[in-house]
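One protein chain omitted, others in place.
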Amino acid sequence: MRNPQLNAKGELRHLLTIEGLPREILLQILDTAKSFLGVTEREVKKVPLLRGKSVFNLFFEPSTRTRTTFEIAAKRLSADVVNLAISTSSQTKGETLLDTVDNLSAMHADMFVVRHASSGAPFLIAGHVKPHVHVVNAGDGRHAHPTQGLLDAYTIRHYKQDFTRLSVAIVGDILHSRVARSLIHALTTLGTPDVRVIGPQTLLPTGVERLGVSVHHDMAAGLRDVDVIVMLRLQNERMRGPLLPSAGEFFKAYGLTPEKLALAKPDAIVMHPGPMNRGVEIDSSVADGAQAVILPQVTFGIAVRMAVMSILAGASA
Amino acid sequence: MRNPQLNAKGELRHLLTIEGLPREILLQILDTAKSFLGVTEREVKKVPLLRGKSVFNLFFEPSTRTRTTFEIAAKRLSADVVNLAISTSSQTKGETLLDTVDNLSAMHADMFVVRHASSGAPFLIAGHVKPHVHVVNAGDGRHAHPTQGLLDAYTIRHYKQDFTRLSVAIVGDILHSRVARSLIHALTTLGTPDVRVIGPQTLLPTGVERLGVSVHHDMAAGLRDVDVIVMLRLQNERMRGPLLPSAGEFFKAYGLTPEKLALAKPDAIVMHPGPMNRGVEIDSSVADGAQAVILPQVTFGIAVRMAVMSILAGASA
Partner (left out) sequence: MRNPQLNAKGELRHLLTIEGLPREILLQILDTAKSFLGVTEREVKKVPLLRGKSVFNLFFEPSTRTRTTFEIAAKRLSADVVNLAISTSSQTKGETLLDTVDNLSAMHADMFVVRHASSGAPFLIAGHVKPHVHVVNAGDGRHAHPTQGLLDAYTIRHYKQDFTRLSVAIVGDILHSRVARSLIHALTTLGTPDVRVIGPQTLLPTGVERLGVSVHHDMAAGLRDVDVIVMLRLQNERMRGPLLPSAGEFFKAYGLTPEKLALAKPDAIVMHPGPMNRGVEIDSSVADGAQAVILPQVTFGIAVRMAVMSILAGASA
């Protein structure tokens, strides 16, 4: 069975998950993103690659931050962008997801950027749209957030070059994190030999080892000599939930402090997908410290999204 | 008294209602829309007709779907579009409707697309703005939704060519439907000899016959040998209201099933303004069937709105 993200020529026509994508595609995205970094730093930050194309930001779950990055990326490619927050709209009128998509497709949409609380919704949409329409998953449930995984990979490559010599630790609530899942797939596909997940038993998915990672419950062991530390955001609802004693105790065990950071390699970088809970998963002195590359992640994220959109727009059905 | 929608030369300067518009104006819109259909299918879907013009989507009643169609149409004409959802804004600050409009006009608006829960609000605005400002009614109360009526007419002409030989049935909640009212005016103006409305007594306006339609309470009689069936959306609040026994009973009597569809001509087309309530006013097999032209309606709707906007922008005061 063909990967539904690729066309007959093996080109990327939807970006739904990093899982199962060939290494070459990932590298193509990272290389293309690099060429766009210059664009975002120019006086006139626009290229005409998507001129006249209509990109719909289809957000069934609110996320101003992610929506904004896609909106900016699309506008810098000269596309027309329409933002749709759907929770307050047709869905409440009882229209089905696919009717909504059909309807927007009939307005000659060229690309859907989809955020949805249900895992798999972007796949459902990609399987339904006409051949010339492209779908980008901007986060679906606990499943995947591929552009975040790619921008994380971009950041790691930018600072550490060669994936095949790296130790990477991902810390915190792995269980509910589509960011972690997408990054793990990116790293293993790109040949990272040592990927570790660190967190309390209650926040680790059972069988996570099968993804090709090692499991740690202890920061001291998990962070030892790593090149890259990726801290995950602890959702507010978890802090009050039954999976954790309290935000304070979580910080004591898994929050990244200067002391814990010192366990990693001296030139280790610290990443975070944002928004950060300072004092919960990360100490402010680390977040603002010399090893943090959290803001460059955001900058790379625009370039990565421009890359994905322009590659998809160039792929035939 | 002159039609307030026309200027001294008889050109369209506002589109408020189809009622009373000359046949030539309707045909001009349909013909212009046809020329824009090609644009929406091109690689670069833009024409510079409204470049530098400011179009304000003034939605006093939320409607993501309709707002989106106007936004896309305006952007494809290269206009600058500003979306204003007014319920949460000035109106709650106690500002009057006309003060809001004056204020936006003073920002050099060129066109207002107005949606309002009160019938007549777009007329009030059109009667108030400066000569160079154009107003499009995007749905006012139960009164009119002229661009929907026009896109319905466009769809019928596209599939059936000659209005003067057609039987058209409009089914469901006629009483509360501005869509039905606008379509009836379009069809009678364009010379359709046989327009039927079908629905329960409680959902038909008294005296609807005066609009030039025949009234049916029974689907079997009403659908017999028609060329076109237009199903209306049943608003959720009606289903729970005193005018109807239940959604299930409504479907039994007036829902369009394959059996009922078989009463129409074999090549009859099925239309619906969307969003559909599958299983309430229309069976899924009909909605997705070969006779349904519901998605083409949406596509034609963009072209019709581009046509209306470009014709208005070209009309002098």
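Letters A and B mark the chains as written, and numbering starts fresh at 1 in each.
Here is the rule we go by: contacts are C-beta pairs under 8 Å (C-beta built on N, C-alpha and C of every residue); 3 or more make two chains touch, one makes a residue touch a chain.
Keep in mind it's a predicted model, so treat the numbers as computed, not measured.
Within the full complex, the residue among A:Arg23, A:Lys46 or A:Lys130 touching the omitted chain is A:Lys46. From the set A:Lys34, A:Lys75 or A:His217, the residue in touch with the chain omitted from the display is A:Lys75, counting the whole complex.
In the complete complex, the hidden chain is touched by one of B:Glu11, B:Asp80, B:Asp194 or B:Asp288, namely B:Asp80. For chain B, the list of residues touching the undisplayed chain reads 51-54, 80, 82, 84-86, 88-90, 93-96, 99-100, 102-108. Of the residues in chain A, those that touch the hidden partner chain are 40-46, 62, 64-65, 68-69, 71-72, 75-76, 236, 274-278, 295-299, 301-302.
In this section, only the chains that are shown with their structure count from here on.
Note on chain placement: the centre of chain A and the centre of chain B lie 41 Å apart, centres being C-alpha means.
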